[in-house]
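Heads up, one of the protein chains got dropped from this complex, but the rest are sitting where they should.
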Amino acid sequence: MVSLFKNTFIEKRTIVLKKKITRLSFLLPTLILLAIFILYPAISTLYLSLVTPSGNIDPISNYEDVFGRREIINTKGISQGFEFPLGALLHNLLWIIIHLPITTFLGLILAILLRDVKGNAVIKSIIFLGMVIPMIVGGLIVRFMFDKYVGIIPSFLNIFGVIPKNWTIYPETALFSMILGSIWLWTGFSMILYSAGLSTIPQSYYEAAKVDGASPMRIFFSITLPMLKPITTVVITMTVLWELKIFDLVYVATMGGPGGSSNVLALQMYLYAFRQYNFTRASVVATILMLITMLVAIPMIKSSKGEERS
Amino acid sequence: MKKNIFHTIITHVFAWAFALIWILPFVGLFMTAIRPYDEIIYGWWKFDNFTLTLQNFVRAWNHPTAALSVGMRNSLLVAIPATIFPILIASTTAYGFSRFKFKIKNYLFITILILMTLPQQMIAVPIFRIMKEMHQLDRFLGIIIVHSAWAAPWIIFFMRNYFSTLPIEIEEAATVDGASDFVVFFKIVLPTCIPALISVAALQFSWVWSDFFIALILVFSPDKLLATQRIPLMRGVYFVDWGLLSASSILVMAVPIIVFALLQRYYIKGMVGWTLK
Partner (left out) sequence: MFKEKNLNRQPIVGLFVVLFLTFFILSGIFVQAQDAVTLTLIHPWSGAEWEQFEPVIKEAETALGIKIEARAIRSEDLVTLLPTQWPAGTAPGDVIFLTVPSLILKGAEEGHVMDVTDVVNPGDFVPGSVGYVTAENGKVFAAPFAEGVKPGFWYRKSFFQKNGLKEPTTWTEFIDLLKAIQEIEGIKAAIGSGNGTGWPLSDVTEHFLVAFGGPQLLNELASGNKSEETWSLVEAIFKGWLAKLIGDGYFSEPIEWTTAQDMWWNGDFGLFFMGNWLTAMVEDPSDLGIFPIPGTKGITGAIDFLTASAYTEHPEETKALLEWLSTEGQKVRVKFGGTVSTYRSVPLDLYPPAEKMLAAKTSEMEPLFDLDDVIGGEFQTTFWDQLKLLWVKPEKVDDVLEVIHDAYLEAF
(Lines give C-alpha, C1' and ligand atoms only; values in the text may rest on other atoms or scores of the structure.)
Protein backbone atom coordinates (compact mmCIF):
# COMPACT_ATOMS: atom_id res chain seq x y z
CA MET A 1 0.00 0.00 0.00
CA VAL A 2 2.66 2.44 1.09
CA SER A 3 4.89 1.60 -1.86
CA LEU A 4 2.01 2.11 -4.22
CA PHE A 5 1.35 5.48 -2.75
CA LYS A 6 5.03 6.37 -2.90
CA ASN A 7 5.28 5.42 -6.55
CA THR A 8 2.32 7.46 -7.66
CA PHE A 9 3.56 10.36 -5.63
CA ILE A 10 7.03 10.27 -7.13
CA GLU A 11 5.58 9.76 -10.59
CA LYS A 12 3.38 12.77 -10.15
CA ARG A 13 6.30 14.84 -8.93
CA THR A 14 8.34 13.83 -11.95
CA ILE A 15 5.49 14.62 -14.29
CA VAL A 16 5.02 18.01 -12.74
CA LEU A 17 8.75 18.66 -12.88
CA LYS A 18 8.90 17.59 -16.51
CA LYS A 19 6.02 19.87 -17.27
CA LYS A 20 7.70 22.78 -15.54
CA ILE A 21 10.89 22.25 -17.49
CA THR A 22 8.96 22.02 -20.73
CA ARG A 23 7.14 25.21 -19.97
CA LEU A 24 10.38 26.89 -19.05
CA SER A 25 11.89 25.90 -22.35
CA PHE A 26 9.01 27.62 -24.09
CA LEU A 27 9.90 30.86 -22.43
CA LEU A 28 13.57 30.78 -21.64
CA PRO A 29 15.31 31.04 -25.03
CA THR A 30 13.50 34.18 -26.05
CA LEU A 31 13.74 35.73 -22.63
CA ILE A 32 17.46 35.11 -22.49
CA LEU A 33 17.87 36.58 -25.96
CA LEU A 34 15.92 39.63 -24.91
CA ALA A 35 17.82 40.00 -21.69
CA ILE A 36 21.23 39.90 -23.30
CA PHE A 37 20.61 41.81 -26.46
CA ILE A 38 17.91 44.29 -25.59
CA LEU A 39 17.47 44.73 -21.88
CA TYR A 40 21.11 44.78 -20.91
CA PRO A 41 22.14 47.18 -23.71
CA ALA A 42 19.27 49.53 -22.91
CA ILE A 43 20.23 49.67 -19.25
CA SER A 44 23.85 50.04 -20.22
CA THR A 45 23.08 53.04 -22.39
CA LEU A 46 21.03 54.54 -19.62
CA TYR A 47 23.93 54.08 -17.26
CA LEU A 48 26.36 55.57 -19.76
CA SER A 49 24.21 58.64 -19.96
CA LEU A 50 24.50 59.13 -16.23
CA VAL A 51 28.25 58.73 -15.93
CA THR A 52 30.68 61.42 -16.96
CA PRO A 53 33.66 60.50 -19.10
CA SER A 54 35.87 60.71 -16.03
CA GLY A 55 33.82 58.08 -14.26
CA ASN A 56 31.68 59.92 -11.72
CA ILE A 57 27.94 59.66 -11.62
CA ASP A 58 26.83 63.10 -12.60
CA PRO A 59 23.77 63.02 -14.83
CA ILE A 60 23.14 66.72 -14.53
CA SER A 61 26.41 67.74 -16.10
CA ASN A 62 25.95 65.23 -18.91
CA TYR A 63 22.46 66.39 -19.76
CA GLU A 64 23.41 70.01 -19.35
CA ASP A 65 26.27 69.49 -21.75
CA VAL A 66 24.11 67.93 -24.38
CA PHE A 67 21.25 70.39 -24.12
CA GLY A 68 23.73 73.21 -24.38
CA ARG A 69 25.21 71.92 -27.60
CA ARG A 70 24.52 73.93 -30.66
CA GLU A 71 23.52 70.89 -32.65
CA ILE A 72 20.79 69.98 -30.18
CA ILE A 73 19.39 73.39 -29.42
CA ASN A 74 20.72 76.34 -31.37
CA THR A 75 19.81 79.31 -29.25
CA LYS A 76 21.41 81.63 -31.76
CA GLY A 77 19.18 80.42 -34.54
CA ILE A 78 16.10 80.64 -32.37
CA SER A 79 16.87 84.15 -31.20
CA GLN A 80 17.51 85.35 -34.72
CA GLY A 81 13.89 84.90 -35.54
CA PHE A 82 13.75 81.15 -35.96
CA GLU A 83 16.41 80.88 -38.58
CA PHE A 84 17.66 77.44 -39.36
CA PRO A 85 19.52 75.59 -37.96
CA LEU A 86 17.43 75.47 -34.83
CA GLY A 87 18.93 72.35 -33.35
CA ALA A 88 17.99 68.71 -33.69
CA LEU A 89 15.56 68.77 -30.79
CA LEU A 90 13.55 71.56 -32.30
CA HIS A 91 13.73 70.00 -35.70
CA ASN A 92 12.13 66.82 -34.37
CA LEU A 93 9.49 68.91 -32.60
CA LEU A 94 8.73 70.76 -35.79
CA TRP A 95 8.51 67.48 -37.60
CA ILE A 96 5.90 66.28 -35.14
CA ILE A 97 3.94 69.52 -35.18
CA ILE A 98 3.65 69.56 -38.93
CA HIS A 99 3.65 65.90 -39.86
CA LEU A 100 1.34 64.48 -37.21
CA PRO A 101 -1.85 66.46 -37.80
CA ILE A 102 -1.52 66.35 -41.55
CA THR A 103 -1.00 62.62 -41.91
CA THR A 104 -3.63 61.74 -39.33
CA PHE A 105 -6.19 64.03 -40.84
CA LEU A 106 -5.34 63.18 -44.42
CA GLY A 107 -5.42 59.49 -43.67
CA LEU A 108 -8.86 59.82 -42.14
CA ILE A 109 -10.22 61.84 -45.03
CA LEU A 110 -8.82 59.36 -47.52
CA ALA A 111 -10.23 56.40 -45.62
CA ILE A 112 -13.67 57.94 -45.68
CA LEU A 113 -13.40 59.13 -49.25
CA LEU A 114 -12.22 55.84 -50.63
CA ARG A 115 -14.82 53.76 -48.87
CA ASP A 116 -17.19 53.60 -51.79
CA VAL A 117 -14.82 54.17 -54.67
CA LYS A 118 -14.49 51.44 -57.27
CA GLY A 119 -11.02 50.07 -57.37
CA ASN A 120 -10.21 51.49 -53.98
CA ALA A 121 -7.93 48.54 -53.28
CA VAL A 122 -5.57 49.76 -56.00
CA ILE A 123 -5.68 53.34 -54.81
CA LYS A 124 -5.10 52.30 -51.24
CA SER A 125 -2.14 50.18 -52.28
CA ILE A 126 -0.65 53.12 -54.13
CA ILE A 127 -0.95 55.33 -51.11
CA PHE A 128 0.33 52.62 -48.80
CA LEU A 129 3.36 51.94 -50.98
CA GLY A 130 5.35 54.57 -49.13
CA MET A 131 5.17 52.43 -46.00
CA VAL A 132 6.42 49.32 -47.75
CA ILE A 133 9.63 50.65 -49.26
CA PRO A 134 12.84 50.90 -47.25
CA MET A 135 13.20 54.34 -45.72
CA ILE A 136 16.60 54.75 -47.28
CA VAL A 137 14.95 54.57 -50.68
CA GLY A 138 12.25 56.88 -49.37
CA GLY A 139 14.91 59.40 -48.49
CA LEU A 140 16.45 59.10 -51.90
CA ILE A 141 13.08 59.70 -53.54
CA VAL A 142 12.58 62.78 -51.38
CA ARG A 143 15.97 64.11 -52.44
CA PHE A 144 15.01 63.29 -55.99
CA MET A 145 11.58 64.94 -55.76
CA PHE A 146 13.00 68.24 -54.65
CA ASP A 147 16.00 68.44 -56.93
CA LYS A 148 16.34 71.60 -58.97
CA TYR A 149 16.64 69.88 -62.31
CA VAL A 150 15.10 66.44 -62.06
CA GLY A 151 12.63 67.03 -59.23
CA ILE A 152 8.94 67.25 -59.90
CA ILE A 153 8.12 69.68 -57.14
CA PRO A 154 10.35 72.58 -58.12
CA SER A 155 9.32 72.11 -61.73
CA PHE A 156 5.68 71.98 -60.79
CA LEU A 157 5.96 75.14 -58.76
CA ASN A 158 7.74 76.69 -61.73
CA ILE A 159 4.38 76.66 -63.50
CA PHE A 160 3.22 79.09 -60.88
CA GLY A 161 6.26 81.24 -61.34
CA VAL A 162 8.31 79.93 -58.46
CA ILE A 163 11.97 79.77 -59.45
CA PRO A 164 13.14 76.20 -59.18
CA LYS A 165 15.79 75.46 -56.67
CA ASN A 166 17.10 72.44 -54.87
CA TRP A 167 15.12 72.37 -51.63
CA THR A 168 17.43 70.03 -49.80
CA ILE A 169 20.51 72.25 -49.95
CA TYR A 170 19.05 75.43 -48.51
CA PRO A 171 18.83 75.73 -44.74
CA GLU A 172 15.30 77.17 -44.70
CA THR A 173 13.79 74.47 -46.87
CA ALA A 174 15.88 71.38 -46.17
CA LEU A 175 13.87 70.22 -43.18
CA PHE A 176 10.52 71.12 -44.69
CA SER A 177 11.20 69.24 -47.86
CA MET A 178 11.85 66.14 -45.82
CA ILE A 179 8.80 66.66 -43.66
CA LEU A 180 6.67 66.98 -46.77
CA GLY A 181 8.29 63.89 -48.19
CA SER A 182 7.63 61.98 -45.00
CA ILE A 183 3.96 62.95 -45.17
CA TRP A 184 3.84 61.39 -48.60
CA LEU A 185 5.50 58.27 -47.21
CA TRP A 186 3.54 57.81 -43.99
CA THR A 187 -0.06 58.84 -44.77
CA GLY A 188 -0.76 55.31 -45.95
CA PHE A 189 -0.45 54.06 -42.38
CA SER A 190 -3.18 56.20 -40.88
CA MET A 191 -5.35 55.62 -43.93
CA ILE A 192 -5.14 51.86 -43.63
CA LEU A 193 -5.83 51.91 -39.92
CA TYR A 194 -8.79 54.22 -40.30
CA SER A 195 -10.09 52.12 -43.16
CA ALA A 196 -10.04 49.10 -40.93
CA GLY A 197 -11.67 51.04 -38.17
CA LEU A 198 -14.40 52.43 -40.39
CA SER A 199 -15.34 48.96 -41.47
CA THR A 200 -16.00 47.99 -37.87
CA ILE A 201 -18.65 50.66 -37.38
CA PRO A 202 -21.97 48.91 -37.79
CA GLN A 203 -24.03 50.08 -40.71
CA SER A 204 -27.06 50.13 -38.42
CA TYR A 205 -25.72 53.20 -36.65
CA TYR A 206 -25.60 55.10 -39.90
CA GLU A 207 -29.03 53.85 -40.94
CA ALA A 208 -30.52 54.98 -37.67
CA ALA A 209 -28.91 58.38 -37.95
CA LYS A 210 -30.17 58.84 -41.50
CA VAL A 211 -33.67 57.91 -40.41
CA ASP A 212 -33.37 60.58 -37.77
CA GLY A 213 -32.49 63.03 -40.53
CA ALA A 214 -28.95 63.78 -39.45
CA SER A 215 -26.66 65.61 -41.88
CA PRO A 216 -23.42 63.98 -43.06
CA MET A 217 -21.42 66.40 -40.98
CA ARG A 218 -23.40 65.56 -37.91
CA ILE A 219 -23.00 61.85 -38.56
CA PHE A 220 -19.29 62.31 -38.91
CA PHE A 221 -18.82 64.16 -35.67
CA SER A 222 -21.24 62.23 -33.48
CA ILE A 223 -20.81 58.71 -34.72
CA THR A 224 -17.73 58.18 -36.87
CA LEU A 225 -15.21 60.21 -34.97
CA PRO A 226 -15.98 58.94 -31.47
CA MET A 227 -16.00 55.34 -32.66
CA LEU A 228 -12.59 55.87 -34.19
CA LYS A 229 -11.10 57.20 -30.99
CA PRO A 230 -9.12 54.07 -30.05
CA ILE A 231 -7.66 53.92 -33.53
CA THR A 232 -6.79 57.58 -33.39
CA THR A 233 -4.80 56.92 -30.23
CA VAL A 234 -2.86 54.22 -31.97
CA VAL A 235 -2.28 56.29 -35.11
CA ILE A 236 -1.05 59.26 -33.12
CA THR A 237 1.20 57.17 -30.90
CA MET A 238 2.79 55.22 -33.69
CA THR A 239 3.24 58.31 -35.84
CA VAL A 240 4.96 60.26 -33.09
CA LEU A 241 7.19 57.30 -32.30
CA TRP A 242 8.14 57.10 -35.94
CA GLU A 243 8.77 60.82 -36.18
CA LEU A 244 11.18 60.65 -33.29
CA LYS A 245 13.15 57.81 -34.79
CA ILE A 246 13.68 59.24 -38.27
CA PHE A 247 17.19 58.46 -39.38
CA ASP A 248 17.48 56.79 -42.77
CA LEU A 249 15.56 59.52 -44.53
CA VAL A 250 17.76 62.34 -43.29
CA TYR A 251 20.95 60.33 -43.66
CA VAL A 252 20.56 59.91 -47.38
CA ALA A 253 18.69 63.09 -48.27
CA THR A 254 20.73 65.77 -46.52
CA MET A 255 22.92 64.12 -43.89
CA GLY A 256 21.61 66.74 -41.50
CA GLY A 257 22.85 69.64 -43.57
CA PRO A 258 23.40 72.22 -44.70
CA GLY A 259 25.09 73.44 -41.58
CA GLY A 260 22.95 71.17 -39.43
CA SER A 261 19.71 72.71 -40.65
CA SER A 262 17.97 69.41 -41.08
CA ASN A 263 19.60 67.48 -38.29
CA VAL A 264 17.46 65.17 -36.19
CA LEU A 265 18.09 63.55 -32.82
CA ALA A 266 18.54 60.04 -34.14
CA LEU A 267 21.13 61.20 -36.65
CA GLN A 268 22.94 63.32 -34.10
CA MET A 269 23.09 60.35 -31.75
CA TYR A 270 24.73 58.36 -34.51
CA LEU A 271 27.20 61.18 -35.20
CA TYR A 272 28.11 61.47 -31.54
CA ALA A 273 28.65 57.73 -31.20
CA PHE A 274 30.30 56.77 -34.44
CA ARG A 275 31.95 59.92 -35.76
CA GLN A 276 32.90 61.70 -32.57
CA TYR A 277 33.24 58.53 -30.51
CA ASN A 278 31.67 60.43 -27.67
CA PHE A 279 29.55 57.67 -26.17
CA THR A 280 28.39 59.73 -23.23
CA ARG A 281 26.70 62.33 -25.39
CA ALA A 282 25.30 59.63 -27.64
CA SER A 283 23.80 57.82 -24.67
CA VAL A 284 22.26 61.00 -23.37
CA VAL A 285 20.54 61.63 -26.67
CA ALA A 286 19.43 58.01 -26.88
CA THR A 287 18.00 58.18 -23.37
CA ILE A 288 16.19 61.40 -24.11
CA LEU A 289 14.66 59.73 -27.15
CA MET A 290 13.69 56.75 -25.05
CA LEU A 291 12.04 58.86 -22.39
CA ILE A 292 10.00 60.81 -24.88
CA THR A 293 8.89 57.69 -26.70
CA MET A 294 7.94 55.95 -23.49
CA LEU A 295 5.92 58.95 -22.43
CA VAL A 296 4.10 58.99 -25.69
CA ALA A 297 3.52 55.26 -25.66
CA ILE A 298 2.05 55.03 -22.17
CA PRO A 299 -1.60 55.51 -23.15
CA MET A 300 -1.29 52.85 -25.79
CA ILE A 301 0.45 50.39 -23.49
CA LYS A 302 -2.16 50.92 -20.84
CA SER A 303 -4.96 50.06 -23.22
CA SER A 304 -3.20 46.95 -24.56
CA LYS A 305 -2.47 45.73 -21.07
CA GLY A 306 -6.01 46.21 -19.96
CA GLU A 307 -7.32 44.27 -22.92
CA GLU A 308 -5.74 40.94 -22.21
CA ARG A 309 -6.59 39.44 -18.91
CA SER A 310 -7.63 35.93 -19.87
CA MET B 1 -30.85 60.69 -57.34
CA LYS B 2 -29.02 63.07 -59.64
CA LYS B 3 -27.14 64.49 -56.75
CA ASN B 4 -25.92 61.05 -55.84
CA ILE B 5 -24.60 60.23 -59.30
CA PHE B 6 -22.91 63.59 -59.56
CA HIS B 7 -21.46 63.08 -56.14
CA THR B 8 -20.17 59.63 -57.01
CA ILE B 9 -18.57 60.79 -60.24
CA ILE B 10 -16.81 63.68 -58.58
CA THR B 11 -15.57 61.41 -55.83
CA HIS B 12 -14.24 58.85 -58.29
CA VAL B 13 -12.53 61.43 -60.45
CA PHE B 14 -10.97 63.08 -57.45
CA ALA B 15 -9.86 59.79 -55.92
CA TRP B 16 -8.20 58.55 -59.09
CA ALA B 17 -6.60 61.91 -59.84
CA PHE B 18 -5.26 61.94 -56.32
CA ALA B 19 -3.85 58.46 -56.72
CA LEU B 20 -2.17 59.40 -59.98
CA ILE B 21 -0.53 62.42 -58.43
CA TRP B 22 0.47 60.37 -55.43
CA ILE B 23 2.26 57.81 -57.54
CA LEU B 24 4.10 60.43 -59.58
CA PRO B 25 7.38 60.23 -57.65
CA PHE B 26 7.55 56.51 -58.35
CA VAL B 27 6.81 57.14 -62.00
CA GLY B 28 9.63 59.69 -62.04
CA LEU B 29 11.98 57.22 -60.44
CA PHE B 30 11.06 54.58 -62.95
CA MET B 31 11.47 56.95 -65.88
CA THR B 32 14.87 57.99 -64.65
CA ALA B 33 15.94 54.42 -64.29
CA ILE B 34 14.99 53.22 -67.73
CA ARG B 35 16.44 56.09 -69.67
CA PRO B 36 20.08 57.04 -70.09
CA TYR B 37 21.22 59.70 -67.68
CA ASP B 38 22.05 62.43 -70.13
CA GLU B 39 18.47 62.40 -71.39
CA ILE B 40 16.96 63.20 -68.04
CA ILE B 41 19.56 65.57 -66.73
CA TYR B 42 17.12 68.45 -67.00
CA GLY B 43 14.00 66.54 -66.03
CA TRP B 44 12.55 63.12 -66.68
CA TRP B 45 9.34 64.59 -68.04
CA LYS B 46 11.17 65.84 -71.11
CA PHE B 47 10.43 63.42 -73.88
CA ASP B 48 12.30 64.91 -76.82
CA ASN B 49 14.76 62.07 -76.74
CA PHE B 50 13.38 58.84 -75.54
CA THR B 51 15.53 55.77 -75.44
CA LEU B 52 14.77 52.78 -73.34
CA THR B 53 17.74 51.21 -71.72
CA LEU B 54 18.52 48.65 -69.08
CA GLN B 55 22.00 50.05 -68.74
CA ASN B 56 21.33 51.69 -65.39
CA PHE B 57 20.12 48.45 -63.90
CA VAL B 58 23.09 46.55 -65.20
CA ARG B 59 25.48 49.15 -63.85
CA ALA B 60 23.78 49.12 -60.47
CA TRP B 61 23.84 45.36 -60.36
CA ASN B 62 27.53 45.16 -61.16
CA HIS B 63 28.77 48.37 -59.64
CA PRO B 64 32.45 47.96 -58.76
CA THR B 65 32.33 49.21 -55.21
CA ALA B 66 28.65 48.94 -54.33
CA ALA B 67 27.35 46.05 -56.39
CA LEU B 68 23.70 45.39 -55.79
CA SER B 69 24.03 41.78 -56.81
CA VAL B 70 26.15 41.20 -53.74
CA GLY B 71 24.11 43.56 -51.63
CA MET B 72 20.85 41.87 -52.30
CA ARG B 73 22.28 38.45 -51.74
CA ASN B 74 23.59 39.64 -48.38
CA SER B 75 20.26 41.15 -47.47
CA LEU B 76 18.56 37.84 -48.21
CA LEU B 77 21.13 35.95 -46.18
CA VAL B 78 20.25 38.17 -43.27
CA ALA B 79 16.54 38.67 -43.75
CA ILE B 80 15.47 35.06 -44.12
CA PRO B 81 17.06 33.70 -40.95
CA ALA B 82 16.15 36.88 -39.12
CA THR B 83 12.54 36.16 -39.98
CA ILE B 84 12.37 32.43 -39.28
CA PHE B 85 14.35 32.37 -36.07
CA PRO B 86 12.49 35.03 -34.07
CA ILE B 87 9.12 33.73 -35.24
CA LEU B 88 10.03 30.30 -33.98
CA ILE B 89 11.19 31.24 -30.53
CA ALA B 90 8.93 34.21 -29.97
CA SER B 91 5.74 32.39 -30.91
CA THR B 92 6.61 29.65 -28.49
CA THR B 93 7.13 32.22 -25.78
CA ALA B 94 3.94 33.98 -26.77
CA TYR B 95 2.07 30.75 -26.31
CA GLY B 96 3.56 30.47 -22.89
CA PHE B 97 2.35 33.93 -22.00
CA SER B 98 -1.01 33.12 -23.34
CA ARG B 99 -1.68 29.76 -21.71
CA PHE B 100 0.66 29.20 -18.82
CA LYS B 101 0.15 30.60 -15.39
CA PHE B 102 3.12 31.77 -13.42
CA LYS B 103 3.72 34.38 -10.84
CA ILE B 104 5.81 36.98 -12.65
CA LYS B 105 3.87 36.72 -15.89
CA ASN B 106 2.41 40.19 -15.77
CA TYR B 107 5.65 41.88 -14.80
CA LEU B 108 7.48 40.13 -17.59
CA PHE B 109 4.81 41.06 -20.06
CA ILE B 110 4.87 44.69 -19.11
CA THR B 111 8.65 44.66 -19.47
CA ILE B 112 8.21 43.26 -22.94
CA LEU B 113 5.71 45.95 -23.80
CA ILE B 114 8.17 48.55 -22.61
CA LEU B 115 10.93 47.00 -24.67
CA MET B 116 8.71 47.38 -27.69
CA THR B 117 8.78 51.13 -27.36
CA LEU B 118 12.56 51.49 -27.22
CA PRO B 119 14.22 53.33 -30.04
CA GLN B 120 17.02 51.43 -31.73
CA GLN B 121 19.41 54.16 -30.65
CA MET B 122 19.07 52.91 -27.11
CA ILE B 123 20.87 49.68 -27.83
CA ALA B 124 23.17 50.87 -30.60
CA VAL B 125 26.41 51.47 -28.74
CA PRO B 126 26.24 48.53 -26.31
CA ILE B 127 25.26 46.18 -29.14
CA PHE B 128 28.30 47.34 -31.05
CA ARG B 129 30.46 46.55 -28.07
CA ILE B 130 28.81 43.20 -27.40
CA MET B 131 29.21 42.13 -30.99
CA LYS B 132 32.82 43.23 -30.89
CA GLU B 133 33.42 41.05 -27.82
CA MET B 134 31.67 38.14 -29.44
CA HIS B 135 33.71 38.64 -32.62
CA GLN B 136 30.50 38.95 -34.53
CA LEU B 137 31.17 42.45 -35.77
CA ASP B 138 30.90 42.55 -39.51
CA ARG B 139 29.41 39.07 -39.50
CA PHE B 140 25.93 38.18 -40.54
CA LEU B 141 25.26 36.06 -37.49
CA GLY B 142 25.61 39.13 -35.32
CA ILE B 143 23.15 41.16 -37.27
CA ILE B 144 20.71 38.25 -37.42
CA ILE B 145 20.82 37.92 -33.65
CA VAL B 146 20.17 41.60 -33.15
CA HIS B 147 17.23 41.62 -35.53
CA SER B 148 15.82 38.52 -33.89
CA ALA B 149 16.08 40.01 -30.44
CA TRP B 150 14.60 43.26 -31.67
CA ALA B 151 11.66 41.46 -33.25
CA ALA B 152 10.92 39.24 -30.29
CA PRO B 153 8.89 41.73 -28.21
CA TRP B 154 6.44 42.64 -30.90
CA ILE B 155 6.08 39.08 -32.14
CA ILE B 156 5.37 37.93 -28.59
CA PHE B 157 2.79 40.66 -28.23
CA PHE B 158 1.15 39.95 -31.55
CA MET B 159 1.05 36.19 -31.26
CA ARG B 160 -0.09 36.24 -27.69
CA ASN B 161 -3.06 38.31 -28.63
CA TYR B 162 -3.74 35.93 -31.47
CA PHE B 163 -3.48 32.84 -29.26
CA SER B 164 -5.92 34.37 -26.83
CA THR B 165 -8.54 34.40 -29.53
CA LEU B 166 -8.25 30.66 -30.07
CA PRO B 167 -10.72 28.44 -28.18
CA ILE B 168 -8.91 26.69 -25.42
CA GLU B 169 -11.13 23.63 -25.45
CA ILE B 170 -9.21 21.87 -28.19
CA GLU B 171 -5.99 22.24 -26.29
CA GLU B 172 -7.58 21.12 -23.08
CA ALA B 173 -8.98 18.06 -24.76
CA ALA B 174 -5.57 17.18 -26.07
CA THR B 175 -3.98 17.61 -22.66
CA VAL B 176 -6.55 15.36 -21.09
CA ASP B 177 -5.66 12.77 -23.71
CA GLY B 178 -2.12 12.91 -22.37
CA ALA B 179 -0.43 15.17 -24.89
CA SER B 180 2.56 17.17 -23.63
CA ASP B 181 2.78 20.94 -24.04
CA PHE B 182 5.13 20.54 -26.96
CA VAL B 183 2.73 18.31 -28.84
CA VAL B 184 -0.19 20.55 -28.10
CA PHE B 185 1.63 23.59 -29.31
CA PHE B 186 3.45 22.30 -32.33
CA LYS B 187 0.94 19.76 -33.62
CA ILE B 188 -2.36 21.37 -32.69
CA VAL B 189 -2.12 25.09 -32.10
CA LEU B 190 0.55 26.19 -34.53
CA PRO B 191 -1.01 24.70 -37.68
CA THR B 192 -4.11 26.76 -37.04
CA CYS B 193 -2.06 29.90 -36.76
CA ILE B 194 -0.59 29.87 -40.21
CA PRO B 195 -2.35 33.09 -41.33
CA ALA B 196 -1.05 34.97 -38.32
CA LEU B 197 2.41 33.56 -38.81
CA ILE B 198 2.38 34.61 -42.43
CA SER B 199 1.46 38.13 -41.37
CA VAL B 200 4.32 38.20 -38.93
CA ALA B 201 6.73 36.78 -41.49
CA ALA B 202 5.72 39.30 -44.16
CA LEU B 203 6.18 42.24 -41.83
CA GLN B 204 9.37 41.01 -40.22
CA PHE B 205 10.99 40.16 -43.53
CA SER B 206 10.16 43.59 -44.94
CA TRP B 207 11.47 45.35 -41.89
CA VAL B 208 14.73 43.45 -41.74
CA TRP B 209 15.25 43.94 -45.48
CA SER B 210 14.59 47.65 -45.12
CA ASP B 211 16.75 48.14 -42.08
CA PHE B 212 19.64 50.52 -42.42
CA PHE B 213 20.68 51.67 -38.96
CA ILE B 214 21.63 48.30 -37.48
CA ALA B 215 23.41 47.35 -40.68
CA LEU B 216 25.28 50.64 -40.67
CA ILE B 217 26.60 49.98 -37.19
CA LEU B 218 27.43 46.32 -37.45
CA VAL B 219 28.49 45.73 -41.02
CA PHE B 220 31.20 47.59 -42.88
CA SER B 221 33.26 45.28 -45.05
CA PRO B 222 32.50 46.33 -48.59
CA ASP B 223 31.52 42.88 -49.76
CA LYS B 224 29.30 42.34 -46.74
CA LEU B 225 27.27 45.50 -47.07
CA LEU B 226 23.56 44.95 -47.32
CA ALA B 227 21.44 46.26 -50.16
CA THR B 228 20.15 49.25 -48.20
CA GLN B 229 23.68 50.34 -47.34
CA ARG B 230 24.73 50.41 -50.96
CA ILE B 231 22.39 53.20 -51.88
CA PRO B 232 23.96 56.04 -49.89
CA LEU B 233 27.32 54.75 -51.06
CA MET B 234 26.33 55.39 -54.61
CA ARG B 235 25.74 59.02 -53.82
CA GLY B 236 28.45 61.56 -53.48
CA VAL B 237 31.42 59.33 -54.17
CA TYR B 238 32.98 58.87 -57.51
CA PHE B 239 30.96 58.42 -60.63
CA VAL B 240 27.35 58.81 -59.58
CA ASP B 241 24.19 59.80 -61.37
CA TRP B 242 20.47 59.72 -60.87
CA GLY B 243 20.01 56.99 -63.46
CA LEU B 244 22.14 54.63 -61.43
CA LEU B 245 20.59 55.72 -58.15
CA SER B 246 17.03 55.25 -59.33
CA ALA B 247 17.77 51.86 -60.81
CA SER B 248 19.34 50.77 -57.54
CA SER B 249 16.40 52.10 -55.58
CA ILE B 250 13.97 50.18 -57.72
CA LEU B 251 15.93 46.97 -57.31
CA VAL B 252 16.16 47.33 -53.56
CA MET B 253 12.54 48.26 -53.02
CA ALA B 254 11.27 45.65 -55.44
CA VAL B 255 11.70 42.94 -52.85
CA PRO B 256 9.46 44.31 -50.08
CA ILE B 257 7.00 45.49 -52.71
CA ILE B 258 6.76 41.98 -54.12
CA VAL B 259 6.26 40.59 -50.63
CA PHE B 260 3.54 43.17 -50.11
CA ALA B 261 1.91 42.42 -53.44
CA LEU B 262 1.80 38.68 -52.87
CA LEU B 263 0.85 38.76 -49.22
CA GLN B 264 -1.08 41.98 -49.13
CA ARG B 265 -3.92 40.76 -47.00
CA TYR B 266 -1.59 39.23 -44.45
CA TYR B 267 0.67 42.26 -44.50
CA ILE B 268 -2.14 44.67 -43.73
CA LYS B 269 -3.74 42.36 -41.21
CA GLY B 270 -0.37 42.21 -39.56
CA MET B 271 -0.11 45.98 -39.33
CA VAL B 272 -3.66 46.61 -38.32
CA GLY B 273 -3.79 43.60 -36.07
CA TRP B 274 -0.82 44.22 -33.96
CA THR B 275 -1.29 47.89 -33.40
CA LEU B 276 -4.95 47.61 -32.66
CA LYS B 277 -5.78 44.50 -30.77
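Note that the chains take the letters A and B in the order they are written out, and that residue 1 is the start of every chain.
One rule holds in what follows: a contact is a pair of C-beta atoms (placed from the backbone, for glycine too) under 8 Å apart; a residue touches a chain by one contact, two chains touch by 3 or more.
Keep in mind it's a predicted model, so treat the numbers as computed, not measured.
Interface note: of A:Arg70, A:Arg115, A:Lys210 or A:Lys302, the residue touching the hidden chain in the full complex is A:Arg70.
Per the touch definition above, the residue from B:Leu24, B:Ile41 or B:Ala179 contacting the chain not shown is B:Ile41. When the whole complex is considered, the residue among A:Ile183, A:Met255 or A:Met294 that touches the unshown chain is A:Met255. From the set B:His7, B:Arg73, B:Lys132 or B:Arg265, the residue in touch with the chain omitted from the display is B:Lys132, counting the whole complex. Although one chain is not displayed, chain A still touches it through residues 70, 76, 148-149, 165-166, 169-171, 255-261, 271, 275-276. Summarising the interface, chain B meets the missing chain with residues 38, 41, 63-65, 132, 135, 137-138, 220-222, 235-241.
Operating definition for what follows: only the chains that are shown with their structure count from here on.
Measuring from the averaged C-alpha position of chain A to that of chain B gives a distance of 15 Å.
Of all residues in chain B, only 8, 11-12, 14-16, 18-19, 22-26, 28-29, 32, 40-45, 89-90, 92-93, 95-97, 100, 102, 108-115, 117-127, 130, 145-146, 148-150, 152-153, 156-157, 160-161, 164, 180-182, 185, 206, 209-213, 216-217, 228, 231-232, 235, 242, 245-246, 249, 252-253, 256-257, 260, 264, 267-268, 271-272, 275-277 touch chain A in the complex they form. Against chain B, in their complex, chain A makes its touches with residues 18-19, 22-23, 26-27, 29-31, 33-34, 36-42, 44-46, 48, 110, 113-114, 116-120, 122-123, 125-129, 131-137, 140-141, 144-145, 147, 149-150, 152, 155, 184, 189, 192-193, 196-197, 230-231, 234, 238, 241, 244-245, 247-248, 251-252, 266, 269-270, 273-274, 279, 282-283, 285-287, 289-290, 293-294, 297, 301, 304-305, 307-308, 310.
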